[in-house]
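A single protein chain has been omitted; all remaining protein chains appear in their positions.
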Amino acid sequence: MLKSKNKKKSISYEKWGYYFIAPFFIIYAIFGLLPMISTIRYSFYEFYSEGLNTIGPNFNGLNNYVSVLTGDFFLALKNTAIIWVMGFVPQIIVSLLLAVWFTNNRLKLKGTAFFKSVIYMPNLVMAAAFSMIFFMLFGQSGPIVTMLSSWGVIPEKFDFLGKVWESRSLMAIMNFLMWYGNTTILLMAGIMGIDQSLIEAAEVDGASSRQIFFRVTMPLLKPIFVYVVITSLIGGIQLYDIPQIITNGTGSPNRQNITLMMYLQTLIKGSNNYGMAGALSVLIFILTGTLSVFVFRSISKNELVSVKR
Amino acid sequence: MDKNKLYKVNTIAKKTFIYAFLIMLAIISIMPFYLLIVNSTMSHQEISTSYSFVFKDSFLSNFQKMVADTNNKIFTAARNSLIISLGTAALATYFSAATAYGIHMYNFKGKKAAFIFILTVFKINTDMA
Partner (left out) sequence: MKGFKKVFALLIVLVTAFVLISCDKDKAEKKLVIRAWNDEFQGLFRKYYPDFKETKADGTDVLKDGTIVKWVIVANENNAYQIALDEALKNQESVYEEERIDMFLVEADYALKYVDSDYSLPVADLGITTDDLKNQYAYTQKVMTSSDGKLKGLSWQATPGLYAYRQDIAEEVFGKVGITPEEVQAKISDWTKFEAVAAQMKAKGYTMLAGNDDAYRTFSNNVSAPWVNANKEIVVDQNILNWIEQTKRFADAGYNNQGADYALWGPGWQKEQGPTGKTFGFFYSTWGINFTLMGNSLGDSKAEKKVGNGLFGKYRVVTGPQSYYWGGSWLVSTKFTDQKDLVKDIMMKFTFDKDIMKSITLDTLDYTNNKVAMGEIANDPTYGSAFLGGQNHIKLFAEAAEKIDLKTLSIYDQGLNEGIQTAMKGYFAGDITLEKAWENFYDGIKALYPSLKKKS
């Protein structure tokens, strides 16, 4: 008797589960899946404009992929990767440092509330406005150049934005500033989630702070760390507004600052080339997916996805 | 006693270093914000040919020009942005919570698959737009 009653109850509740998640899937199907399928479809067609006339869509198989791969794909990939790494490495180091300092009760730092809000501020400034500020600061007659040249460090009217590594450094710094607040807060949340008693136990056992950090904190921080790396990676691949504004859309100097998204934008801007743009989008997606899986695998041990009940 | 003193000196040195570093970061972080405000007080001519770290006096005239521009109605645009962002926040929160609740509370076929699907979607949704 009881058994059958229970069975009936669990079955009827199941339906509610479906009802709850249905809106998500319906909305996603309309607004997310359909455009994505359309993009993938167009990537196999020749489809662009000449003036006001549209050419295509004509099926042309993998031609678009070949054009993209022999075109600027690897150049843009290299540029994007370099700028991202230059920005992210300092970013993660500084964020870890800050996160550790802010959560360390023994240091008794004052004014942490002030610092925590201040480091988040660059994130609020729009990338466009941010780029303009840097344009002004590092321009040839700008304050930085004037100051540094009067000390004799660099020649007068030094062209920061016109040199390859200098402009890349600038963009890396901008990326760093915009996102390190975010990263710090996330890492802080991760650290605070670590059981204090573990750290205390390690201290009692005589571990130095460096040992505590590397042997206790970091391993327990892994899930958040993975999340931070992956989201930063995805953000990095989509690096667009900063280089676009700093180089005025040209990817100068010597095309060494063209990023993947800038390449995509050029394809659309010049000739509404949905065919090649679609191919590029698919390639970027595959790249993002592969990288994410790679990072995920190499750092964590599938602890992130905990199956609920 | 000596060990204690050494420890204290160590801590003070450490703290000084930390504070210095933090203050430097703070200055670098506030600088763009500050400069933006300074820029808003400069006239068009001044912005395109020079830079300044002190406030100038064109804020009022700039503001008036911005408001008077009927081709870029700033307040309408702000209102539109507000409507969209409020709507997005409300809808997203409600539906996400509902979905999460559904996944968590109920046990139904394909739940694991649905969960993994949602995770994948989360990663790629910004990409293909």
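A and B are the chain letters, set down in written order, and residue numbers restart from 1 in every chain.
Here is the rule we go by: a contact is a pair of C-beta atoms (placed from the backbone, for glycine too) under 8 Å apart; a residue touches a chain by one contact, two chains touch by 3 or more.
Because the structure is predicted, anything quoted here is derived from the model rather than measured.
Q: Could you tell me which of B:Ala13, B:Ile27, B:Ala90 or B:Met105 touches the chain that is not displayed?
A: B:Ala90
Q: Using the touch definition up top, pick the residue from A:Thr39, A:Ser67 or A:Gln238 that touches the left-out chain.
A: Looking across A:Thr39, A:Ser67 or A:Gln238, the contact with the absent chain belongs to A:Ser67.
Q: Which residue, A:Ser169, A:Ser209 or A:Thr250, contacts the hidden chain when the whole complex is considered?
A: A:Thr250
Q: Based on the whole complex, identify which of A:Gly32, A:Pro90, A:Gly139 or A:Pro223 touches the chain you can't see.
A: The single option touching the absent chain is A:Gly139.
Q: Against the chain that's been left off, what residues of chain A make contact? List them.
A: 48, 50-53, 55, 67, 71-72, 136, 139-141, 157, 159-163, 248-250, 252-255, 263, 266-267, 269-271, 273, 276
Q: Could you pull out which residues of chain B are in touch with the chain that's been left out?
A: 43, 45-46, 48-50, 70-73, 83, 87, 90-91, 94-95
Just so we're on the same page, only the chains that are shown with their structure count from here on.
Q: Within the complex, which stretch of chain B touches chain A?
A: 11, 14-15, 18-19, 22, 25-26, 28-33, 35-36, 39, 47, 51, 53, 95-96, 98-99, 101-109, 111-112, 114-116, 118-119, 121, 123-129
Q: What residues on chain A touch chain B, complex-wise?
A: 10, 13-21, 23-25, 27-28, 32, 35-36, 39, 94, 98, 101, 107, 109, 114-115, 118-119, 121-122, 124-125, 129-130, 132-134, 136-137, 139, 142-143, 177, 181, 230, 234, 238, 281, 284-285, 288-289, 292, 305, 307-309
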